[in-house]
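Only a single protein chain was left out; the remaining protein chains are all shown in position.
We call the chains A, B, C, D and E, going by the order they appear; numbering starts again at 1 in every chain.
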Amino acid sequence: MATYGLVEYEQAAPEVRAVYEDIMATRQTDRVNNFWKALAHDPALLRRTWALVKETMQPGALDALTKELIYLAVSITNQCAYCIASHTAAARKAGMSDQMFAELSAVVALANYTNRLASGYQVEIDEPFRS
Amino acid sequence: MATYGLVEYEQAAPEVRAVYEDIMATRQTDRVNNFWKALAHDPALLRRTWALVKETMQPGALDALTKELIYLAVSITNQCAYCIASHTAAARKAGMSDQMFAELSAVVALANYTNRLASGYQVEIDEPFRS
Amino acid sequence: MATYGLVEYEQAAPEVRAVYEDIMATRQTDRVNNFWKALAHDPALLRRTWALVKETMQPGALDALTKELIYLAVSITNQCAYCIASHTAAARKAGMSDQMFAELSAVVALANYTNRLASGYQVEIDEPFRS
Amino acid sequence: MATYGLVEYEQAAPEVRAVYEDIMATRQTDRVNNFWKALAHDPALLRRTWALVKETMQPGALDALTKELIYLAVSITNQCAYCIASHTAAARKAGMSDQMFAELSAVVALANYTNRLASGYQVEIDEPFRS
Amino acid sequence: MATYGLVEYEQAAPEVRAVYEDIMATRQTDRVNNFWKALAHDPALLRRTWALVKETMQPGALDALTKELIYLAVSITNQCAYCIASHTAAARKAGMSDQMFAELSAVVALANYTNRLASGYQVEIDEPFRS
Partner (left out) sequence: MATYGLVEYEQAAPEVRAVYEDIMATRQTDRVNNFWKALAHDPALLRRTWALVKETMQPGALDALTKELIYLAVSITNQCAYCIASHTAAARKAGMSDQMFAELSAVVALANYTNRLASGYQVEIDEPFRS
């Protein structure tokens, strides 16, 4: 169903290949996901998006696993099928166990539940939480 | 702007007081957030929601801080002002530093960005991510 | 904070007044909500939107209260502050009691909870629910 | 595409079987939906979620059909394919006719339409709707 | 997976046929999309929705292509698979090139990114943007 098909390495322009190679080297894999192959129709968008992902996801005050868990939590909240599938895989690779996934899912569901109660009841922000 | 005002401890029925006391004991605080005081107009909803929060948020395979980070990530994605304010406070109490918050925000923003690219480009799920 | 201010009856063009009058007659009130006064800067958008609301919200297989409950449930899910405030008032006028509101809120929260579990676990649609 | 496959009754632990039996008894059916079979990998999540659904969805100030309509309205707003399929079936079982579904859909669409107009025009909440 | 199947021209009532004919004439095509064939189970909803689409999408201060780009941007943000597929086709027919689609996607992704940063950081609206 992809609008543009996927740009495979063999047919890719040099600047696209350079991004693919950096993705594979950074992630220590020999696969490039369909996501990148779809973006590759616009090499500037591919380059810019990969640079953003690479810099944002590198370990810092939060480790790689925690960042992947947050990524997956957002994707589940947005109900993005592709992102849930690919980031479940990424989180597992980073160390997410079955039990961690179950607890992540439970917290995501809970936050979606309480978010609507807070909005529906038009709850005013507590004084200590302001500023 | 709260539709029903807030149920303060002094005016609360015994079953509501019992929940408030459990909240304060569990969280080691002497405040009950406006959120709970709004729900207290329906004691069954209050009790049920608190039981859900208490059980879901207890440390397990994921520690308390990680669960708070996930909670906040969902609240930011949903753009729930009350929840962002209260859960930023909760996450800080659980140990979130300024740098952790900045990195959390960056990952949340990034996932919202890539989620739309994946959907807009109608990217098919990679074979290895199926099942 | 309204971008364009509000178009009051006194300053309104005849075609806008006609819509205001139909709103007040249909709803048996002498107030026109700010929502309509904001849209009135574009009389065609005002007329079209009011016609859509009037026809959609008239009682049919679902009665007026049920339609208002559904409207409010959507507004809470979307976390639209204006819509929650105005449609809580509208639902009350149509007969929503405090207990009905509490139960509505509980179901809205629950559906937001289970929606994410279904998406996160990538649950396949049951055969009997297909087609 | 389910990440974990489904836990069938025959292979399920006693605590999972107990939940399945309560689901079937409460709903007067001999089927357990895939949703529950996916959650069953974490028996605590299964038990907690079923208890929440059972208590929230029991008739009260709102009858069973109205609760199902609200559930479906939220699922459509969130565009959750699994939830739309399963809750369309549940609402039909509770008495939703074709015409009711059409009117529900129309109100859901309308509320999503007006929610964005209210937000886009930055409409201030009317004085009478405050508090 | 359509709940009601599709109402084909041959089996349609005269009022439904009249809408189909207006759709085909307005769009200069001999196809009616599945979307309309699904709505046709409720002829009033079909008529009302088509009238809304027809009036809203006619060129005005914004030309037809710009309106289609906005439509697609919303559909991508909402991650509506049907709408993305059908409105990508509609936008292409109105003149959207591959490069325009890439830039549209990039802006949609970016806005989803910055929306969450603004919300997460609880940024106050700048004085000059108020009113």
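Please note the rule applied: a contact is a pair of C-beta atoms (placed from the backbone, for glycine too) under 8 Å apart; a residue touches a chain by one contact, two chains touch by 3 or more.
None of the values given here were measured: they were computed from a predicted structure.
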Omitted chain - touching chains that are shown: A, B, C, D, E
Of C:M57, C:C80 or C:A118, the residue in touch with the unshown chain: C:C80
Missing-chain contacts mapped onto chain C: 1, 3-4, 41-42, 45, 48-49, 78-80
Residues of chain B (touch criterion as defined above) contacting the omitted chain: 79, 85, 88, 98-99, 101-103, 105-106, 109
Chain D residues that touch the omitted chain in the full complex: 72, 76-77, 79, 81, 84-85, 88, 104-105, 108-110, 112-117, 119-122
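To be clear about the criterion, only the chains that are shown with their structure count from here on.
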Chains touching both chain C and chain E, listed by label: A, B, D
Comparison of B-C and B-E (more C-beta pairs in contact): B-E
Between chain A and chain B, centroid-to-centroid distance (C-alpha), Å: 21
Where chain A and chain C are represented by their mean Cα positions, the distance between them in whole Å: 34
Interface hub residues of chain D, defined as touching at least two other chains: 1-4, 48-49, 52, 56, 78-80, 85, 88, 99, 102-103, 106, 125, 130
